[in-house]
Structures are given as C-alpha cells and as structure tokens.
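For reference, the structure is listed below as structure tokens.
Apart from one protein chain that is not included, each protein chain of the complex appears where it belongs.
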C-alpha cells in the first residue's frame, strides 16, 4: 500500500500531531508513506518525499505543519485536477490523506471524481465549523489562545475601567467566540448564528454599568452581520457615546504549541484515518462524535450546519449578572 | 430556596468557575446562596457566608478555590455528621452542592442518611477517576500542565541524550499519565490499570536505542504496582545499567489558571447542578457523558470503575517507533 | 509619617508588585499608608483607603493594578490641582508615591509647585520610554507577551509561506519593537527612532526571498513615520505586489501576570521609593541604572531621550541572513 498525506488551507495547531500519528500508523502496517508539500499545489507540481517513522520525530509539540500548506486556485480547474491525478499515478499512490477544512474537502470531492484511489479527510481547522466531528483539530488550542489573550485584556479593562470589544476568529461560525467568551467571563458574546440587536446589547451593557460594573468585555466573532469589530465599535459608540477599545486577536489564534486535547484528538484521528483506509473506505472524513470515532461522507461535512451548543448559548445571559 | 455550596478534598483548577456558575444560576432563580468555607470542616463549625452574583466576579480564571477546601476526618464520625446537620438546619439550608472527588461523595452519601435536604455533587478532581462523567473539572488543566512540563524536559532529554522517568499524578488511575504521555510523545507510559513488566519496558527501550534513539521519556502514574518513580528508576537501573533522571511533577499539576475546556465544563456543570436541584433531584452527581449532561447516583461514581480509552492504550506501542 | 500611593496612566504588569513592596516597606517603618483609587481622579475626589500589609497579599502575580488607574484631564487644571492639594491636606498626607509614565510625572511636577509634601515617582509603563532607569516596570512582560505572540504567528508564516507585518506597542519609542523583533528572529524591524526607507525594507525582503526564504516577519512599532501597520502594509503592497498579513497585537501587551524580572524590578523600586522618602528626597523618580538603584529629577525623565541600544540596532541586519 502506498499512501500520501497533505495539509491544506489554513494551518491549525495539531496538524503535526496528526501527520505524525498517520505516518507512524501507516508504517506500523508496513505501508509506504509520502508527504506532499504545500497542499494541493505540491500535488500538482509533484513535490512528494517519502517519509519514515523518524521523519516525524519531535514534531507533536509544534504548531504549523511540517508539510506546509497553501490555498491553491489551480486545483479548482480541470487542468489542475488532471495534473494532480498524473502526479498520484506517477508515484503509484493508492490512498490520500487530506488534513484541512471544508475548502480542502471540496477539492477532495472534485479529485475523487477523476481519480479512483482512496481519499480520507481529517478535520484540521481552528474554526470547528465541520459537521461530523464534535471538535476539529486546532480548535481547542485556538480557544485557549483567545482565552489567555482575553484574560490579559481583562486586567487592563479592570484597571482602567473600560469597555473592550474583542474580535476572535471563526469565519462564519461562532464556536471560538462562544467558548472563549464564556470561558473568560465576557459580558456579551456576538456570534454569526444569532442576530443580536446592537440596541439590546447596548441596553444590557448600560444595565450592567448601573448595577456597578466598571468594565465590560464584548467578544465578537468574525463574520458578524453588523460588520467587523471596528464597525461594531463605531455603531455602539453612536448608540451610547461610550468609547470602546477594539482588539482584533487575529493570527495568534492559529499558531502555538497545541493543547493536550488537540494532540490527543489529532493522534486518534491520524491513526483512525489509517484504520479506515485499511478497511477500504473512501470519500469520508474521520471524526469523533460523542466520544466515538466515526466517518461521514465528505460532502456532508459542509452541507450540514453544525449547531452551537444551545445550553451554552442560554448561559450567556444567566451568567452576566 | 436556600442552597449552600462547598468545595472539598484536593483542589482542582475550575472549581472557581463551577462556584461562579452555580451561584449565578441560583441567583438567577432568586434563590439564597451560602458559601461554606473549608469544605466539611466549615459545615461542622458553621463557617457560612451569604453570596451574591458579584461575590464571584473575576474568579473564573483563577486556580484553587475561593471557598477553600480541606480533608476533614471529623466528618467521618457520627458526631461530625450530626453537627453538620445542625448547621444546615440552623441556616435553613434546603440544598447542598458539593464540588469534589470520591472521598467528598462518600461524605455526601453519609450526610444524606441523616439530613433530608437535597444533595448534588459536581466532579472536581484532577484525577478524572469518577464514573458518570467523561471528564472531571480540573483534569484538562492538569494534563496540559503535565504536557508543558514534559515538553520542557524533552528539550533537556534531547540535548543531553538521556533517559527521563517522569511521575505524574492520578492517585490510582492512569488518565493523566495516558493522555499526558501520548500528548508529549513519551516512549513508554506505565498506568496502574495495566501490569507492565519492567523487563518488557526495559527491552523496548533498548530496542529504541538500537534503532538510533538517543533519548527517551517514560511517564509513570502515581500508584503503580512497581512503586513510585524513584523505585522504578532504581529497578530499571538494576536491569539495564542506564541512568534514569527522575522528575516528580507533583503539586504544580493541581494549580494554575484553568484551561478553556475546564472552564466550560465547570460552567455547564455548575449551572446544571442548579437545574437538577430545581427539578427536585437529590443524591446524584452531575456529569457530561458523550456530550450530554447527565446525573448518576453518587454511590455509582466510585463503585463503577471508569476505564481508560482502549484506543489510546493501543496507540502507545504503535506510535513509539 | 503618612504616605499615599497611586497608579496613573496606562496600567503595566508589575504595578501590583510595586504597590505591595512600597506598602510593606512603609509599614515596616510603622508609617501609615493610604491607597488612592483611580490615579489623580481619586486624589481630586478623595477616594483614599488606609492599607495594611495584608491588604496587598496575593497580588504580586497579577497584572493590572488593584488601585485602578485613569488618565485625568481635570488634574491638568489649576482647580483640579488645588482640589488634590486639599485632599492631601485633609488626610494629613506627607508623602506621595506615584507609579506611572511621563504623563503622570508631568502631573506630579505640577502638583509639587503648590503642595509641599514629598513626591517620589516609580517608572510604571510598558513602553520603557523614561530616562533615568534602564527598564521600566511592565516592559519585560510586554516584550515577552509580544515574543510569544510573534512565535505563534511564525508558525503560520512558515506553514503558509507568507509575509507578516506585526505592530507592537511603544508609543513613540521602539524599545518593544527592537527587543521583541530581535528575540523572535524578525527579518525586519522598524522603530520610530530610525527612518527606515520602505523602499530599502522592500529590497531587503526581496533579497531574502531570492536567497530561499519562504516567509518573513516585519515588526513595526506604533508611532512610525510611515503610518500604522495597515498603512505600511498597503505601501509595501504597492511597492512589491506581495500580500502582507497585518496583525496589531494591541492591548494584550498591557496585561498578564508579570515576569520574574518585572516583579523583581517592581519590588526593588517599591522598597527603594520608601528608602528615598525616608531620606527626605522629593521630586525624583527612582530607577535602576546599570544595576544601581538611583534617583533622577522627575523633569529629566522626559526631557532627556533614552536611546535604543546601538549594539542591538546593528545586529538587525547582521542576523537577517
């Protein structure tokens, strides 16, 4: 068996742990393993290197991806896909492991139409916006990074008695905002999934002030219908006259040494991807749902919308008192 | 409704987040809330203070417990229990929330026999050794603390090309050892649940050395049948002549700012404990099993042994190559 | 002796350690100590509380300031100053310790003209832009926070092979940028003290790319003559067509648990401020210069410009290869 592995799209902490686990699990079955550089770009341009068990030593603790990653427009063209297929055939690859998010899985589905090797996806994105797994690789680290940052900002908010508006990542999903916001005791959390009226947000903040609160933190997800953090800050200023300090956490949420939870999830899913290939499956993403390792057709990972935890959503207003 | 809350036994990061969530959820229902100091000791000696929503401000991010905790021998006597009952009656307490581990729950069951208020337990222990919840409050932080420590020791192990033997906490359970060991790429992991032959461990380590490994890390749980880390180190030295550096991580695993995962779990369980009391339940521990909030009779939390994840156990040898 | 203490201006990690040390050192001499809330605002409005040794327990490790802080426009008026003087007289305060930056010291000098108590300043600002001390309280923590953030961004820069432009704090000084940039191996560092030609910066980055560099990090201080990070990013894009990801680290640099270095510096200077008051000095800032505790007239702290380390400046280009 000859298997190749690549990382694609935005990098996420834990991708290296997933690579390590998949490579070593495959070597444990005496398979040949090839690492593809720079995601689909390397597949098109034939950037493959054979990997052994020792080539993934001492990487489990590092953020980023030793295979590098990219977003590759060419792979969305017929020509690009055909070239990728030729690379796979040239190297005699029979199975492909793809670590990435929904954009990467779209590419995988397109490739599956013209190439008849096996394809298995691993959910690697900090955004947690893939159906078919309770958590994605990188999400736990990103939430913890956001929480550590908000804890620091809370020091200043309290010391200076100010309002802060903090934007976290998540593309069009509010997972990071919800969990990072609740974890850091944020007074308000705005997620794309729920249409928060700025007027209502403003009113609740003023009520907090009347109850004696001297500082407040609003956590806002990217992709909010009211705009980005600066725009929301301006709208709130127009409503209430208060000055909001805006902090956009940005790319620090993508990097860093993965948390234990991300390393464990990545390690399990990397090994399970090899199990699934050994069973002959294809066109699926491996995931962990309610503590069980599972597979789901790649298309479903983006066609079904993964909901936010309603119990957590309810707690936002209960806990802000 | 008048509810009291206490923390008992070893402290665990996230206890404050649980207190905060329980207090605010109870205040949200307009209940009266009392904080009991020093666990069962404060219950016996009548150390109760009324708590409001603002008395739990700005504590979600701190380790330890603002209510303090203790191990209380007196509570194991009839006299101690009767005195505790008198305190509860004097304050008109109708329900008691107990955050702790199995020792604390033993006490709760004893109290329930003589006092007819409601009792709900929250799983607060770094050891994760309670049946009825996939994770206990504090466990995720302890694992991450252990992983960060082992990552640091790996730097030295690699630089100096040495063998290290690292003891982690867990009482008689191997949860921390298993997840911290796998997360940090440890070569060998010894858990109390599995009878590892030291001769076999030694043999595998020597094989690694022959394959070119210049350093190795063994993670050992407390409570191993072969003794503590120093004893195991001596036995291995006798077997192979190699020198093992021993590090006992100790109490650093108990403290520190809780991880996002622990804060979220504590926040959910604190609120759910209040839900459960409002439903009239008693004698149960709240927990999260396969993503669902659940209750389980207190006795079962220690009578049924929670197993280690067999998939993770299998991966130890697959990944050590 | 009756001494009062306040924190003023932007908060900085280590202010609490300085408060603790000053309070305990003063109590050790049996002085009465008063804490003033919210900086000069509290001085004007008479928000003073007596402090004992135990009122500063368990704060050395926390960011922010337990005394709160503010920027106070009223204190720049005669009326504000007179009101502050009346407060000091009403409480019988004989000496005032002010922890802050140059704005706060301007206020102190103005107060000294109408009030004849003793005034001693402590350098508390993350920017390190005060003459008369090699390091200010909070600077070391801010640099480490910036370095940890840039280390994380480096993971993504390497994985995605991108250029990143990272803006750090420092007002009009490049201390944070220079040390955080060198510490994180940044390819280019732009400080306000030196007029970097964007054309030259661009040229060197392109040369790096030709030598095989696939990612680069530019660290830019606030207050650069070329504008903020977004503006510089746009200018570079116009020059070279490359896309720069911009990250503004912002307020995370102000908070967080202080580093050991900041705790030690704050502890020494807090105690030394009391020594200096006991010696009868006034109108000075305490500092540490070349390892020696010293005093300097408050005016000089902003009138003389503290230079960047020329040896470090020289190393930027030596190390970028």
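Chains here go by letter, A, B and C, matching the order in which they are written, and residues are numbered from 1 within each.
In this text, contacts are C-beta pairs under 8 Å (C-beta built on N, C-alpha and C of every residue); 3 or more make two chains touch, one makes a residue touch a chain.
Keep in mind that what you see is a predicted model, and the values were worked out from it rather than measured.
Visitor: Report, in label order, the displayed chains that the undisplayed chain touches.
Guide: Looking at the complete complex, the unshown chain comes into contact with B, C.
Visitor: Given the contact definition stated above, which residue among C:61, C:82, C:207 or C:238 touches the chain not shown here?
Guide: For the chain that is not drawn, the touching residue is C:61.
Visitor: Of the residues B:153, B:190, B:205 or B:298, I need the one that contacts the missing chain.
Guide: B:153
Visitor: If the hidden chain were put back, which of C:1, C:194, C:278 or C:312 would touch it?
Guide: C:312
Visitor: Out of C:180, C:201 or C:220, which is the one that touches the chain we can't see?
Guide: Answer from the full complex: C:180 touches the omitted chain.
Visitor: Suppose we count only contacts with the excluded chain; which residues of subunit B make the list?
Guide: Subunit B touches the chain not shown through residues 7, 10-11, 13, 15, 38, 62-65, 68-70, 145, 149, 151-156, 158-161, 164, 214, 245, 247-252, 254-256.
Visitor: Where does subunit C touch the missing chain, residue by residue?
Guide: 20-21, 24-25, 27-28, 53-54, 57-58, 60-61, 134, 140, 143-144, 146-147, 151, 154, 158, 179-180, 182-185, 212, 257, 259-261, 263-264, 267-268, 271-272, 290-293, 311-312, 315, 318-319, 321
Everything below uses one rule, namely that only the chains that are shown with their structure count from here on.
Visitor: Fit subunit A onto subunit C over the CA trace and report the rotation angle, somewhere between 0 and 180 degrees, nearest 5.
Guide: 180
Visitor: Using mean C-alpha positions as chain centres, tell me how far subunit A is from subunit B in Å, no decimals.
Guide: Between these chains, centre-to-centre, one finds 28 Å.
Visitor: Report, in whole Å, the distance between the mean C-alpha point of subunit B and the mean C-alpha point of subunit C.
Guide: 40
Visitor: For subunit B, which residues are shared contacts with two or more other chains?
Guide: None at all.
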